[in-house]
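Step one of this worksheet: look at the structure below.
Excluded from the complex is one protein chain; the other protein chains are retained at their positions.
Order as written gives the chain letters A and B; numbering starts at 1 within each chain.
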Amino acid sequence: MGVISMADVAVRVVGLSYRYPDGTEALRDVDLLVRTGETVAVMGPNGAGKSTLMLHLNGILQGEGTVEVAGLEVNKKNMREVRGKVGLVFQDPEDQLFSPTVGEDVAFGPINMRMSAAQVDLAVKRALKWVGLDGFENRSPHHMSFGEKKRVSLATVLSMEPEILVLDEPVSNLDPRGRRHFLEIIGVLEATKLIVTHDLEMARKTAGRVVLMDDGRVVADGTTDSVLGDAALLERHGLL
Amino acid sequence: MHIPDGFLDGRTMGALWGVSGATTAYALYRVRETLDDAKKVPLIGVTAAFVFAAQMLNFPVAGGVSGHFVGALLACVLLGPWEGFLVMEVVLLVQCLLFSDGGLAALGANIFNMAILSGLLSYYLFALAKSLIARRGGEKAAILTSAGLFAWFSVVIASVACSFELAISGTLPLSTGLPTMVGVHSLIGIGEAFITVAVLAVVLQARPDLVSAYKSPGLSAGLPAGEVA
Partner (left out) sequence: MKHDFIDRYSRLQSPVHDLDPRAKTLALFALIIACVLTPPGSWYSFCIYAGVVLIIAVASNVPMSYLLTRMLVVLPFVLAVAIFVPFMHPGGPTVDLGPVSVSREGLLVLWGVTIKALISVSCLILLSSTTHFNDLMHGLERMRVPRFFTVVSAFMYRYLFIIVDEAERMKRARDSRNFQGRWIWQAKVIGHMVASLFLRSQERAERVYQAMTARGFDGHFPRTVELRMRAADYFFMAVVIAIAAGGRVVAIWA
């Protein structure tokens, strides 16, 4: 990889292990380095530990080992700052959206960041514009189509202007048009992106690098072409 | 059973505000660290919402009278007695302020009936009975049997208290109020017991870690609640 300065590192995970309260080992000694501006697809079969790893990036889960994002160590002291830097978009928009109106939901993060009323308004407007839903502030998320809900979910995170964007299965269950639209939106975002998926086509289209996980470990890490070109590897880890 | 304003006299309301207030102060002291527990917060919120929603659904009893689920014992068994008590208070407060269900001046009395008697008192009797039954059989079976019994009791005791309060206030004489209230609520209590046992049976089966009154080693958590700062 050569020498890279710390300022270029968006995510640094060293020797991370995590065990669920019931004893299941979800992560075993995981290392991961992501450079600022990179788009990385994190792939692997169900139960590989992808989502568990993502939940560590902004401290929802805390295991053994080191996790640093945007130069900050993830610990109790830095938690609010960390959560402002890492935006997590969950797979199911129903879990992400819980407010009566779209505007309130998009404002939730900025308000938690203790922004002023004017800043919050601006952040909400900007985030909704990014996802092509300007003027939807007073709509109820419950009356929207799945594709729109998905975009509102993204807006609830973009309103915090995160440096690192983590998307868990961003296009699953979307119809082809909704899928294309969503990919266009995230394509123009400048943040460092980690995309959790087991969709090969989506990884080829969006990511320059693929990290393959299985059974709590990173089993392959390389350019998209090299990892996805290795049919034997993909088959061994349940992606083909 | 939510007594509206206007049915109780000042003396009765004042006295029950006093009892409920003192109990609340002690309960708040007991749960002072609960809100920092990332695993408990969603459960408390859901239990409150569940009890709240269930109380809005009336089911017909007999002769045009309808009753509703109280949920106080269920809340205490799931969350622990003091958390359960406070959750019932939240439910009663919000019902009063938002749905005008139960009066504001009468809130002290409603808290006494449905959070202290149906909640705390019934819970401690439940816990006693549970430990007696558990000596002869499994703990889960003991919880379900005891919960069924005292869920019924929790509804009846609240109706007894309610008729005494109305009688002391001169609103409804005891001789007519008590038998009617208790008669109706013995029937409603069967529904209460049924729902309480049904919910506990399923939760004990699927997520025993969510039942505060069930403590046994090696519990497994179904979902990663983990450590949250």
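Worth a mention:
Just so we're on the same page, contacts are C-beta pairs under 8 Å (C-beta built on N, C-alpha and C of every residue); 3 or more make two chains touch, one makes a residue touch a chain.
What you see is a predicted model, and the numbers here were worked out from it, not measured in a lab.
Among the displayed chains, contact with the absent chain in the complete complex occurs for A, B.
Contact with the omitted chain, checked across B:Phe7, B:Phe126, B:Phe150 or B:Tyr214, is made by B:Phe7. Within the set A:Leu88, A:Val131 or A:Met144, the residue that contacts the chain not displayed is A:Leu88.
Touching the chain that is not shown, out of A:Val9, A:Met79 or A:Leu189: A:Met79 (per the contact rule at the top).
Even with one chain removed from view, chain B keeps its contact list with that chain: residues 3-8, 10, 13, 28, 31, 34-36, 38, 41-46, 48-50, 52-54, 86-87, 89-91, 93-94, 96-101, 103-106, 170-173, 176-177, 194-195, 197-199, 201-203, 206-207, 210, 222-223, 225, 228-229. Residue positions on chain A in contact with the hidden chain: 55, 58, 60, 79-80, 83-84, 87-88, 90, 92, 94-96, 98-101, 107-109, 111-117, 120, 140, 142, 156-157, 160, in rising order.
In this section, only the chains that are shown with their structure count from here on.
Centres computed as Cα averages put chain A at a distance of 41 Å from chain B.
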